[in-house]
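So, chain A:
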Amino acid sequence: MNPVDMTTETLRQQAKQIKADGCRFVTVTCLEETEDTLALIYHFEKNLELFHYRVRIPKDKVVPSLCPVFSAAFLVENEIRDQFGVTFEDLEPDFNGTLYFGDSDVVTATPFCRFGVKRADG
Partner candidate 1 sequence: MIYAYALAGVILAPFAGVFIAGLDRILTARFQARTGPPILQPLYDIAKLWAKEPMIAHRFQPLCVYVYLAAAMVSVGLFFAQSDLLLIFFVQAVGAVFLVMGAFLVPSPFSQAGANRELIQILTYEPLIIIVLAGIYLSTGSFEISAVYAMDKPLLMNLPLLFIVFGYALTIKLRKSPFDISASHHAHQELVRGVLTEYSGRQLALIEIAHLYETVLILGLCSLFWTTGVLGTVVLLAATYLAEIVVDNICARMSFKWMLKSVWTTGLALSAVNFAWLYARGKF
Partner candidate 2 sequence: MSNTILPFGPQHPVLPEPIHLSLTVEDEVVRQAVPALGYVHRGLEMLTRKKDFHQMIQVVERVCGICSMMHAMCYCRGIETLMDIEVPRRAQFLRVIWSELHRIHSHLLWLGLYADSFGFESVFMQFWKIRERIMDINEATAGNRVIVSVNRVGGVRRDLSPSQCWWIGEQLDEVETELKAIESTMLDNYTVKKRTVGKGVLTKEDAWELGAAGPTLRGSGIARDMRELKYEALDELEFEPVVETGGDAYARGAVRFKETLQSIDLVRRAMARLPGGETAAKVKGKPEGETALRVEQPRGECMYYIKADGSRFLDRLRIRTPTFANIPPLTAMLPGIELADVPVVVLSIDPCISCTER
């Protein structure tokens, strides 16, 4: 698995290109790389083969949504919005962080960000 690196600026353009190549959107994985950066890995597939593209972003950066290109992306982007607090531009429909959580006071705002949460093995 060798993700190709992208930037947020070229993200949408490249997505269009990828779509034009006949690829299909699979999903986006978000993970926390360091204390203040996240990585978004976009997974696409064509002919049973997976292609991965990685975008590294600072935590507070607004990312362009992929919805205008692949409308199927809305669900996963909303999930990432819930779990990592990433804001997406042009997300439609935008659940605004309420896809999974009702009571914001019980669940920490960004439960998937490990820094701040104690890991079991220290």
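Selection criteria: all candidates are chains of the complex that A comes from, given by their letters.
One rule holds for everything that comes next: a contact is a pair of C-beta atoms (placed from the backbone, for glycine too) under 8 Å apart; a residue touches a chain by one contact, two chains touch by 3 or more; residues count from 1.
Just so it is clear, the model here is predicted, and its values are computed rather than measured.
Which member of 1 or 2 touches chain A in this complex comes down to candidate 2. Interface residues of chain A facing candidate 2 in the complex, by the touch rule stated above, are 1, 24-27, 29, 31-32, 41, 43, 48, 50, 52, 70-72, 74-76, 93, 98-102, 111-112, 114, 117, 119-121.
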